[in-house]
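Dumping the structure here so I can ask a few things about it.
Note that one protein chain is taken out, while the other chains of the complex remain in position.
We call the chains A and B, going by the order they appear; numbering starts again at 1 in every chain.
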Amino acid sequence: MQSCDIAVIGAGPAGLAAATTAAKLGFSTVLLDEQPAPGGQIYRGVETAGADRARILGPDYARGRELAKAFRASGATYMDGALVWNISTDLMLDVSRAGASTQIAAGSLIVATGAVERPWPLPGWTLPGVTTIGALQILLKSSGVVQEDAVLAGSGPLLWLMAAQMVDADVPPRAVVETTPRANYRAALRHLPGALRGRGYLTKGLAMIRKVRRAGVKVHTGAEDLAVEGKDAAAALRFTVKGRAHRIETGSIGLHQGVVPNQQITRLLRCDHAWDASQMCFRPVLDTDGLSSVAGIYVAGDGAGIGGAKSAVLRGEAAALAIAARSGRGDAARSGAVRAALSRDAAVRPFLEALYAPAPHVTRPADDTIVCRCEEVTAGAIREAVDLGAPGPNQVKSFLRAGMGPCQGRVCGLAVSAIIAERRGESPEQTGYYRIRPPLKPIPLSELASFTPADRAAE
Amino acid sequence: MVRRIDTGGGAPVEFTFDGRPVTAQPGDSIAAALTAAGIRDLRDSVVSGAPRGVFCMMGSCFDCLVEVDGVPNRQACMVAAEAGLVVRRQTGSVEVPV
Partner (left out) sequence: MTGAASADTLVIGGGLVGAAVAWGLARQGEKVIVLDEGDVALRASRGNFGLVWVQSKGSDMFDYARWTRRSADLWPDFAATLTEETGISPGYHKPGGLHFCLSEEELDRVRAQNRRMHNVNDALGYGAEMLDRQQLDEIVQGLGPDVVGGSYGKHDGHASPLYLLRGLHAALTARGGRYAADARAEKVERDGDGYSVTTARGTFRAGKVVLAAGHGNTALAPQLGLDIPLRPEKGQILVTERAAPLLPMPTHLLRQTDEGTVMMGDSHEDTGYSTRSTAPVIAQIARNAVRCFPALEKLRIVRTWAAVRILTPDGAPIYQQSQTHPGVFSVNCHSGVTLAGAHALALAPMIAEGQLAPEMAAFSPERFHGQTD
């Protein structure tokens, strides 16, 4: 068993900043991450991407290099390829690495496990060739691989960023099929004055959209009734615009409806969560430093509520500074500066959240659409279970096996809660979410059988 | 089709997918190398038998499961593509030799 003052999970912007700050403050710090190199998803492959890729991915991506470099120099222990599969309330981490499980006892924990893409169940979304747009971007970042003739569908900044990067890579998408409802523009307008404090984001966003349109990419807006056609793989995307049917043949369809906090660890730890009506997702209930309702457990980065990479760095630093302050090693001036910067960086969020709020059809899949991909549970089956009296996602899980597959509800969780909430006529806050159980990812029985955890009273 | 805009510069390696040679570049996961080779169909669902492929590329969705060197249900997006790996498409549930 190893021990440390501060354990950080996740090597994206928040985790890197948190671990770097903590180590520099003199704490023994361990950063655990499942990937082979630092960067998280936003800075995937940042230490190794060549000049071409860096040019296409732009200066925002290149900034990840400095973060990774500062982290490498910080003195924090880096455990790559490490899967944290269980955490007890007294902060004992069960970690699988290179085929063996060990334990790390932490004084404090900073959870920086970022975001996942919002589930968007639609007919045919399980066919090979249908991916998330995040997946397409990871292929570009880590391998320089770009799909030709891809159709990008959905809504949100990442949709446009990916389209613009594909234009820069000279492999423009075949089409962009945007689902942003027209009503969102009116709703967003109200937040425009506040968003002007963060006009850098607005300028960049408009430039991306302009770039895509100028490149001659066909852009459909206000799309509804999306469905993927195909027998053994994706063959075409169907949709309607103002009632008119469209069909685009393609073998690569990228889906995106924004990102939402990855709740697996905070749910495992039974931290309190609240429904964020603006971001349309659950996030852990945190104080201004990122401290959750469970003692010693902090959350930083997009896992604390979506704020983007810049905010993630600041929140990572804030969490480490807060832990330092508790042991008398704080830096009040720096903490204040971080808070001010966070507030500035967040100015654009209400505008973006209103503009890119998922269209109503995103959270209301048709009855025969698969929602839980692992166990192939349809929206209709979930509605039937609710009609039978199931009061929430955990009863639905046990009636239908939804969320019982290897992904443990990572993909479908939010969609299942939304369907139940709508059927019961309540808010997702009332509906709640899956209880998440260890192991956070599947572990071979042989590994568990040869695991010798410390026998401690705490659970 | 798929285009590789750059290779990152290192020496490529080769592994097999269902016996067919696949070239991978340094930094590729198995999923990335298969995608670059135009291979989309990685397994049949254990529930319905429907085909599945890469979906999230970040270890979340467990859709890209393949058999790697005889070990089934590995996440292709989380396993580095190394020379000589024997990767197979999966059908049905895991068979455990008794």
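Following the convention adopted for this analysis, a contact is a pair of C-beta atoms (placed from the backbone, for glycine too) under 8 Å apart; a residue touches a chain by one contact, two chains touch by 3 or more.
Everything quoted here is computed from the prediction, not taken from an experiment.
When the full complex is taken into account, the listed residue touching the unshown chain is A:M92, out of A:C4, A:M92, A:A163 or A:I248. Among B:G10, B:G38 or B:G92, only B:G92 touches the chain left out of the display.
Annotation for chain A: contacts to the undisplayed chain at residues 86, 88-89, 92, 94, 103, 385, 388-395, 398-401, 404-406, 408, 431-432, 435, 437-439, 442-446, 448-449, 451-456, 459.
Chain B residues in contact with the hidden partner, per the touch definition given at the top, are 46, 71, 73, 92-98.
Note that in this section only the chains that are shown with their structure count from here on.
Residues 34, 36, 41, 45, 48-50, 52-53, 56, 116-117, 126-132, 134-136, 138-140, 142-149, 169-171, 232-233, 251, 262, 373-376, 405-407, 410-411, 441-442 of chain A touch chain B in their complex.
Within the complex formed with chain A, the chain B residues making contact are 1-9, 25-29, 32-33, 35-36, 40-42, 45, 47-48, 50-63, 65, 73, 77-78, 80.
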